[in-house]
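Only a single protein chain was left out; the remaining protein chains are all shown in position.
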């Protein structure tokens, strides 16, 4: 029995509040249990210097935690004057994941800035950020469609992320909270599309190792969780949900 | 008539959600109109090195804005690697203001960290931060009382802050929103106790100047606004409200 | 009786040595008692990127102290690699204050860089910086008039600054030296024009508070001190002094 | 046919020069084709502050590339004043991987610093770093055994790493060089022990996605490559190779 | 004929104002022509961590220029957040030079901080800094003798520095001003004791080279200039001058 009474393959209660902040082109508050992340998407009508003139867009992400998102207060990265390796890893992951389901040519020479700010943390903040960021990005892109800047939503598939892990006593677990994550031998983050394809797979055995068979069990759990999360995304996006399709890909027919 | 229909001496709708984040010892979401700030207070059981052994406590504050708290996305200070002068000014102001109503000797060798994170900005973020931070601090100190670490709440008076300004057409205004602030000739922040005493007064005539008489008009407005805000603080603090008193001061009798 | 024998409303001996450093367009060594600041003004024939094409000028200030300007040696900000909050606050204040008495349109697309370097500190360094910087700026602007780049000095009024404070025993004091400042309950900096209008007002009760009546006493003292300082500025500026007038304002008739 | 004539499941020529640099406790130059990395291991007789008193050791890694290790000159991170996210990711990965095969309790309160400096890059620098760092670490730990500071080599298994990827035309490939890596749709790094267990698995579909079946093909290739690399490690370590065993684990019997 | 009418072997007018700033233990304003440097010496009653317990003292120097010490305004290093290579080179040179004439054992576990702040620059700022710093240091050490902390001045010889250079037309020159320095083919800084021994010798042919014979001519000039400067130091130090002697060296008899 898990610490919060869930089944091993049960995700935490999910909530997605769209248009949470008024200024961004896309904004979502995502809660997965006690993990709460504000995901804002900003449209900028240009791309970074290294991409200019290629006719393609760019998606980049930043991630941060409020100092008391965590049980112990964490020192602000702005106060330290530099980002931690953990933050850099996470924001690179979020950007890479989102780029895999957007047709950057169709997006045109625009940058989408994704800001994921964790206001309360209880495990799985990077996966919640990806799942929420997808919705914020879809809202922002839809605003471009609505005002006629884009003819079609350039999103080719849904995308969500979840953590899975291996507990010495309980075995494989889906959607670990902080206490479970701290105790797990193996920690894996899975980012997947609705077509069941992997976009990113990161498994780590800190001071441990895992077998091929354990990997397979974890991937099965992850896939199940992601399909549930994509249902939540569809509900949050309402009528926009119908415009996300692999036919949005350049050259698809 | 003001842009949002308010009277010149009318503050915006105020909301204070206590215990907003679960981890901090004190937590409040304060909304003043569309300005929303998460204020968290953390108790640390030691003081900075320069104060050790003096038997006194310390209160320090940090302030930040989410990148899309504003209409245009602001670059993260963590990404730039340094704090702006504006941020430093504000966090020094918050800390100084709160220290003026706490008996630091009674607090003992502890630090209270105040984190004010603006999630949505529409003018007056520094004054909202002070007003909200006071409540978060009171909740955190009360937690020390409740668990017996302090015998009495070491807060000697209420403290709130508000902006006032001078508009070329409308004259003096209370609690300026962003549009009003951008257009004002004179911008003043008043920090005051319930006894009507000034803790901090900062008036600026950017590319302008103001007379002694205008100053007096603005101070009258500010005092009125602050007394209203203190009423909101009392309601938010509920029964704790009764324990804030000048008799909490060391040596008071 | 004050520590150095002055009356409560008496400023320290003032000295302003113009053309102190040979390279800058305007240069003044200002001494207020033992506080000594080198104020240099530099003309740059362009404005920062965010202002280009607006036909307006800009004034910006930097402030620093030599490590042994103070009783204890202070670590260089260049060695630490970042400015302290105090420095940032002061240099923002100096720039804002000077901009309030210059017609930036008449200045044209130029930047005036003000450098205030405290070589010896004994309280009131920020107010001495403003008072001295005004003279250095006037000299630099006059050099533009003299070489025909400007037809008229674009300065609309005199500007000076002074500190006032409240001592528990002595009551209100004008122009506090370091020892007085360290012991004061209330510390206020007043920046004012010769017309008696406020450009900036910053009052702080560190771990204390002050009443409306105390505020008024302090403002009276401040106004008196500032008018004296402006007399010193006029003497330092000699014949240039006559060209500073509110009729220099764009659109004035 | 691959660009350099290899079979799809063929790794590049491997070379490991032990004792390459004379000062470090362990030193290896590893070459995998044209990728060359100097891996040095340093023993420090203490642990970081957060671990003191726990009776456990620590292993940490740093990674860097010479500016002209790459085809285009890369700006030095020391000149920029900060590490890139890519560097941080890699050095965290190397440290984490090595810690998984060392019994940190048996190591005692010591830190092993691993420095991986790429002098020539042609793809797979992070995996070559891990494979080489394992050997440098073993040499350094063996020096502790030789001088009597440790009674047994606290390494519980071999560890090596390799990249696998999916090319649109050629399908799955083992040990990608730079040109192959740049063209791959899917890029995966596998870190594995001689027991065939995963220590780390990082698969990325940049602007693409991969199926479960493709994942399995890639993992098969990776396992094969790693077992070959471990043979090379055994040859490089000579008689030390026999002292690496899972029986080195605390509590193993 | 030199640009300012001097002979080739003539130094500029020298002025040394002792006790220029009131707070430091030793303070000198040195002027060599239009080059003016404030040299302050601070005594700290401890040494840096790497020297503790060795019973020896340390001397370290910092160097800076006011932004408008130069003809064009120079950006502050504090604003840039880092020291330039030129500054680092100079402050290392000043410290090293001074340490060569102080018996660090006799100094005891104390640090002397030397601050050289150039307020006006016209060539030769690093050599003027050394010459002035020597006097400031002697005053600071004498204050330790006067209050009984040291029994004898631990200075073993005088020390001064000067620049020499080779002009294409005028040949060898002593004590170059800025215009001469900018035009010189060879630039050399000589640091020497009153005994005529070299402490530091730095000759540079930027985009040029110099012969052994030219070197000798330059060294002759330098020696002559340094002996003159040492006369000025003796006058500035008054009666302290008699206490500087090689017999102050540990073990001298």
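Here the chain labels run A, B, C, D and E in written order, and each chain numbers its own residues starting at 1.
Just so we're on the same page, a contact is a pair of C-beta atoms (placed from the backbone, for glycine too) under 8 Å apart; a residue touches a chain by one contact, two chains touch by 3 or more.
All of these numbers come straight from a predicted model, not from anything done at the bench.
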Counting the whole assembly, list the visible chains that the omitted chain makes contact with. D, E
Checked against the full complex, the residue among D:13, D:48 or D:81 that touches the missing chain is D:81
Among D:15, D:62, D:109 or D:167, choose the residue that contacts the chain missing from this document, as touch is defined above. D:62
Given that one chain is not shown, which residue among D:9, D:70 or D:185 touches it? D:70
Where chain D meets the chain that is not shown, the residues are 21-24, 27, 34, 38, 40, 42, 44, 62, 64, 66-71, 73, 76-79, 81-83, 87, 113, 115, 117, 119-120
Missing-chain contacts on chain E, rising order, are 82-86, 88-89, 91-92, 96, 99-100, 104, 157, 188, 192-193, 195-212, 215, 219
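Rule of thumb we're sticking to: only the chains that are shown with their structure count from here on.
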Contact steps required, at the very least, to link chain D with chain E come to 4
Suppose you list every residue number at the chain C-chain E interface; are over half of them used by both chains (same) or under half (different)? same
Which whole number of Å gives the spacing of the CA centres of chain C and chain E? 34
Go ahead and note the Å separation of the Cα centroids belonging to chain A and chain D. 29
Per the C-alpha means, the centres of chain C and chain D lie apart by a whole-Å value of 60
Among the residues of chain D, pick out those that touch two or more other chains and give their numbers. 82
Building nodes from the protein chains and edges from chain pairs that touch, which of line, ring, star, complete or other describes the result? line
If you go through all the chains, which pairs of them touch? A-B, A-D, B-C, C-E
